[in-house]
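Report on one structure; see the data block that follows.
Omission of a single protein chain aside, the complex is shown with its protein chains in their original locations.
Now for subunit A:
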Amino acid sequence: MRGRRLAILGLLGPFTALFAATIALPIGFALYESVTAIERSGPLGRGTTSTVFVGLEHYATALSDPAFTASLWRVVLFALVQVPVMIVLATTLALMLDAASARGVKFFRSVYFLPYGIPGVIASLLWGFLYTPGLSPVLDVASWFGLNIDFLGASSILWSIANIVTWQFAGYNMLVIVAQLKSIDGDLFEAAEIDGASAWQIITRIKLPLIRPAIVLTTVFTIIGTIQLFGEPLILRPLTGSITSTYTPNLAAYNEAFANNNYNLAAAESVLLALVACVFSFAFLKLVNRSGK
């Protein structure tokens, strides 16, 4: 069947080629870069350059750099707090909307989803203004009550960033969960009702188990997203001294590549970051599969 072959090639070919060029090839190239170095010969390194294999040297350099390991621990800590907060909030909002009467539900759902339409950097700019003394009405109101909040201080800045991320994506995650809640057969609730189940029992025994796939999905995407933290700290950086150029692994890699022109080390740092994201995602999936039925 020549026609069938041609069809498969025509339909699948473009996607496969683009996938290879923009996803597979860069991964391969990053791995290659991360195990090689550029060596300059001649006086003052002005002679010819050559690429040499250096094994895991860049990985060792990255992992022995206290600033980089600190940035890794920082995003891990960030994810450990951010992911549960995000998922609990999104699930709670979805369940509340599901329980509320029809009036107003559409309005509230739209309002919660709204921030997803604002680009992350603009959301960061916006919250940056709201964190800045002299500009922020939040700080004004707090000062009326004698409260002195410092959103941009060294101990609070990470959680100020967490607030931006939560604000942006909670509504999106909520929508994914709402979509699954809507697909549950309503008869199920009726049957439970007749059997005398309370509203709380319906939530914990029926709704939560049935929306589990949506919760798992949003959790994995939230883990991958939070580990990549980059735009928010970069935008807030001019406002505070608490964010260093190596505040997150992505910032460190960006800095290594474009400020220090050390692409090889930057590649190693990117690979390490992707590995951390993978380890956490798979660990979570494994945990879920073991406890699930």
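A few remarks follow.
The rule is simple: a contact is a pair of C-beta atoms (placed from the backbone, for glycine too) under 8 Å apart; a residue touches a chain by one contact, two chains touch by 3 or more; residues count from 1.
Please note the rule applied: contacts and distances are computed from a predicted model.
The subunit not displayed here is recorded in UniProt as "Carbohydrate ABC transporter permease", chosen from "Carbohydrate ABC transporter permease", "ATP-binding cassette domain-containing protein", "Multicomponent Na+:H+ antiporter subunit A" or "Ring-1,2-phenylacetyl-CoA epoxidase subunit PaaB". Contact with the omitted chain, checked across A:54, A:130, A:149 or A:288, is made by A:130. Only one of A:72, A:87 or A:267 touches the absent chain when the whole complex is considered: A:267.
The chain not shown here touches subunit A at positions 3-4, 6-8, 10-12, 14-16, 18-19, 21-27, 29-30, 33, 93, 96-102, 104, 107-123, 125-130, 134-137, 140-141, 167, 170-171, 175-176, 178-180, 182-186, 189-190, 193, 199, 202, 213-214, 217, 220, 224, 227-228, 230-231, 235, 238, 250, 253-254, 257-258, 263, 266-267, 270-271, 273-274, 277-278, 281.
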